[in-house]
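All remarks here apply to the structure that follows.
All protein chains but one are shown at their positions in the complex.
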Amino acid sequence: MSAEPTVDTSPKVSDEIRRTTCYMCACRCGIDVHIKNGHIRHIEGNRDHPVNRGVLCAKGSAGVMQHLSPARLKAPLKRVGPRGSGAFEEISWGEAMALATEWLAEVRHRDPKRLAFFAGRDQSQSLTSFWAQNYGTPNYAAHGGFCSVNMAAAGIYTMGGAFWEFGQPDWERAKLFMIFGVAEDHDSNPIKMGLGRLKARGAKVIGVNPVRTGYNAIADEWIGITPGTDGLFILALVHELLRAGRVDLDYLIRYTNAPFLVIDDPDTADHGLFARDDDGKPLVRDRVTGAVAAFDAPGVKPALKGEAPGPDGRTVLPAFELMARKYLDGAYAPDMVAERCGVPAATIRRIAAELARTAFEEEIVIEQPWTDWKGERHQRMVGRPVAFHAMRGISAHSNGFQTCRTLHLLQILLGSVEVPGGFRFKPPYPKPFTAHPKPHAGSEPDQPLPGPHLGYPHGPEDLLICEDGSPWRIDKAYSWEAPLAAHGLMHMVISNAHARDPYGIDVLFMYMANMAWNSSMNTGGVIDMLTARDETGAYRIPKIIYADSYSSEMVAFADLVLPDTTYLERHDCISLLDRPICEADAAADSIRWPVVEPERPGHAGVRCFQSVLIDLGGRLGLQGFVDADGRPLYADYADYMVAHERRPGVGPLAGWRGAGEVHGRGAPNPHQLDRYIENGGFWLSEIPEEARFFKPWNKAYQDWAVSMGFFDAAQPFVFNLYLEPLRRFQLAAEGRAEPQPPDHLRQRVREAFDPLPTWYPPFGDEGAEAGGYTLHAITQRPAAMYHSWGSQNAWLRQIHGRNPLYVSGDVWREHGFEEGDWAYLSSPHGRIKVPVALMEALNPKTVWTWNAIGKREGAWALSPRAPESRQGFLLNHLIHELLPPRGDGLRWSNSDPVTGQAAWYDLRVRIEKAPPGEEIAEPHVPAQQSPVGRGPDMVKYGEGWS
Amino acid sequence: MTSLPPPSDKKLGLVIDLDTCVGCHACVVSCKSWNSSGYGAPLADLDAYGEAPVGSFLNRIHTFEAKQEGRPAQIVHFPKSCLHCEDAPCVTVCPTGASYKRQADGIVLVNEDWCIGCGLCAWACPYGAREMDQAAGVMKKCTLCVDRIYNDNLPEVDREPACVRTCPAGARHFGDLGDPDSAVSHLVAERGGIDLMPEQGTRPVNKYLPPRPKQEIGEAEPVDLVALAEPEAKGFLGWLDRALEKL
Partner (left out) sequence: MHPAPSLIVFTTLSGLGFGLMVWLGLGLPVAWGWAAFAWCAIAIGGASIGLLASTLHLGNPQRAWRALSQWRSSWLSREGVLAVATLLVFGLYALLWIFFGRRVEALGIAASVLALATVAATAMIYAQLRTVPRWHMPETPILFVLYALAGGALLALQALAGLVLLVLLGCVQVLAWWRGSTAYARSGSSMETATGLTHHGQVRLFEAPHTTPNYLMTEMVFVVGRRRAAALRRIGLALGVVIPALACLLALIVAVPPVVLALAALCHLAGVVAMRWLFYAEAEHLVGLYYGRRPGDRAAA
């Protein structure tokens, strides 16, 4: 026997570790980038970072392949072939900036609204919106309308925050956790970490999702619900809880508007609004004295039931009684909803009982005294250890806004929001809708907008509609078609601009939004619109500027391409002004910084898009970007991150302000970025112990939030179970308030704007069964792939290089499918040909696939024979921005009538077996040329330097 | 040397919790990243941007579906890498001595300088834990991150395999399975950790914690929530009055 070989068990790992923020998805984890011999040796999670605490997902771990992607753009591009062809010439940055400035200045001088500026998965919306506001176009938003605006808007309106960036389950203390409609959506690592902690503690996890993959696969119980019926299922739980009296009355009285008195005076303009005192404060009735008083009057003991005359003699009754009447109705009984939801009635009853038992019999206590907003001192913090989380599965439906409201209703009835063991807000949330701005529009030549674009209307008077009722915005956000469109409607921009409805635009300027492919419904239609010409032969959308880091599908449709850096080559701030990385126990923000230099040898090179935008702001002389003499205020994005002040003392980054000793509010600190880098790329400030729960009503929290600069004054509030703004829209629809919706929308607004959380069938269901579209079709994001980006990644594309359509065992057998078969999948809008695969752990009426795997041939520097473009496919082709014609001469938008969120999970389909033939997914969009060539045949990462 | 060393007291290995793994592939890619520019030749990817990309991976996640009559089917994500068997057939078949099991800690390694790339060790492994690197022509396998776990250049907390360090759900555990008092041994004992294909006689060091029993729809006793409420409650609003009196 010879001796064992000697293994070097202590090789040098790296010369240096540079800590920055990941951007392989929207999760914003901290990463340690190991640099060795000038190369990236390894990327791993930052153990100190609040988001990921050291862990990192597949995408983040594959960052080096993204950074070295052959699809990276190398220079500004000017289109030389027809749109969509991908034929470009490389130009200098000087020429590119001059061209962009010329186009943008001309439009700004003529009619600023003829610029539509939309950012996709942008994490710098506080900058991009600031730029757009100062440019003066009303047409700005990011991708939220396509993503999860129902969730965000329902959460903000109901309780001042929703999931993900707004709040999180109390992973450490929850004993029962229900997760609705979540695949690998936002907050991917925190959810995985949280589930792991729940599992380690033996807490029960219930997954509600038509598909039993990922988180649902490890759930202790799986509810394979039928898509679009979550709200109905939740209201059946509410029905059971109310029937049994298992709700937290003390919580409802203290912290919600359940006791507020609602005017019951049909045929008047305030029927259904709250009765208020002279100061405008909502009234409650004292259950002991029977007298009415302001809801926050000292010592009042509000009643939750009882009709009686109000101060002006009209009948008033507590909102809670209206709730009880609505939800105790037999229509919400488990037996009535079971079949529609695909969930047995016995299961609904059992889950209601488990929720009640855990919330009320396993309550937990933290011995931490605290003081509420009324000055009452509480000796302990009592918690209801039932936590919930939800995402797109419930929000991307035409009933999504109200469905999200039903979930918040359930959380609040159980008294499990902002209590130990329940759902917890992350600073700067909670923030009631009344503390958010209202939306603004306008279009004055060479003038900024009067205020921010996006906000929260309080009633129809806040809509952005012109005198004639036509929408101000190109996407029709905040019109009667989408009154509470809190994130704008990016998915409508191209089709409306093409239709010149409400008006045409001259320049479409987009960032990080793959609208010509997976980020649009109706992909084929959008491609046609982007290439459509008018009677003069000019493009209907005359000029398109697009910024991206990679040779995506959308690049091929731009006239001018501004190449962005990769995430490891750039500055960024994940700001408290935007969508920060806070935790329930701490405020935090973070940066990116160039851990490697952007090098594109032999080409003009790339620039961080935000620096380009700031440069454009300077060239255009936009307020906020130039000083009084018209000189640019900021050298680049890094300079802006440090020097910009949105309000005195409040800038993009909260840490180490002033001389480095103050946080939150303070003067700009020129050495701020160095301090961030020293600290691992982030800043964190813990919330005082006393302020960690009951945040909306906790005096210590409110004071702390003011000191940090989140608000300028304390703003305690109650949760809006009964949402009065919705009632105001209803009143307008009923003809009792101004402005009023157009006649064809009255009925829809009346139904959808129920001030109490409600459920109605998704619009996509209408006529579906009769038309033979008996199946639901949805997509899920795979854990190892984010949007389009993963396909250029040599490691990740091996995991998901193609996607089958998964069909249930029932469908599989009914159609006689066998392994390797292909099928035609049809919706009222189109037909695609796809490979099929069997999945038994699936709602029997549902088919699904992984999203954004399919690619256009020629994109992303892939071979023309790449499986992504031959067997990969998108469901998007089957989904239209509009609903099928109803025969009323109108085309109805395929979206939530409250927020305008794209209702892509409403999709109904039918399936048929495809005869044997060529195994290529249809439709097959003809190839685009690659402005960056093709990737190499072989990758041997590490060879020669490791 | 291709003979197995006498059994060591120390048996380093992994414990993988199938009840917690969500199948996110984080371990797969972190392993690829660490090892591609680490131990031995790079883990090459052939046809990386082409029609049939295929690279060497030392750890992969399979996904299985289990169906029992009368119950909803179940999905189980199943990470798999070398199990560092005590009776490792991949070691004894090796003609060159390149494949060996370390005396000190039981880690099974390949000495790439000696490997002729015959592939027999991959044939001998029932688990598919070894993959030939098509570019270097040598056999690749999990090293249990032997260049991390003893690495003086890493902080102590990081001296664990890359897959374990990165796992977001905490479904992977690393430790000494030869020590009955180690955390991993306790975990195996508490959760009924199992061997894969015990009938193959390989005596794997790595253990798998099986999925815990699921609550299945309709399984539990029917529940009447109302009966759980206060017995005298008659009607919701009547209950409300009494409940409010107590506040």
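Which chain is which? They are A and B, in the order written, and residues in each are numbered from 1.
FYI, a contact is a pair of C-beta atoms (placed from the backbone, for glycine too) under 8 Å apart; a residue touches a chain by one contact, two chains touch by 3 or more.
Quick caveat, the model's predicted, so the values are computed rather than measured.
Residue in contact with the omitted chain (choice from B:95, B:180 or B:235): B:95.
Screening B:24, B:82, B:107 or B:125 against the full complex identifies B:125 as the residue touching the chain left out. The chain not displayed touches subunit A at residues 798-802, 839, 841, 867. Residues of subunit B in touch with the missing chain: 1-3, 18, 28, 52-57, 60-69, 71, 74-76, 78, 80, 89, 92-98, 114-120, 122-128, 131-134, 136-139, 194-201, 208, 210-211.
Rule of thumb we're sticking to: only the chains that are shown with their structure count from here on.
Chain geometry summary: the mean Cα position of subunit A and that of subunit B are 33 Å apart. Those residues of subunit A lying in contact with subunit B across their complex are 1-5, 7-13, 36, 39, 41-45, 47, 52, 54-62, 64, 70, 184, 188-189, 192-193, 195-197, 199-200, 204, 212-224, 240-246, 249-250, 253, 287, 301, 303-305, 321, 324, 328, 343-344, 346-347, 349-350, 352-353, 356-357, 783-784, 792, 794-799, 801, 809, 839-842, 861-863, 865-867, 934-943, 945-946. Note for the complex: subunit B touches subunit A at residues 1, 3, 17, 19-26, 28-30, 32-34, 36-38, 41-55, 57, 63, 65, 67, 72-77, 97, 100, 102-103, 109, 111, 113-114, 135, 146-147, 149-154, 157, 162, 165-171, 211-212, 214-218, 220, 222-226, 228-230, 233, 236-237, 239-241, 243-244, 247.
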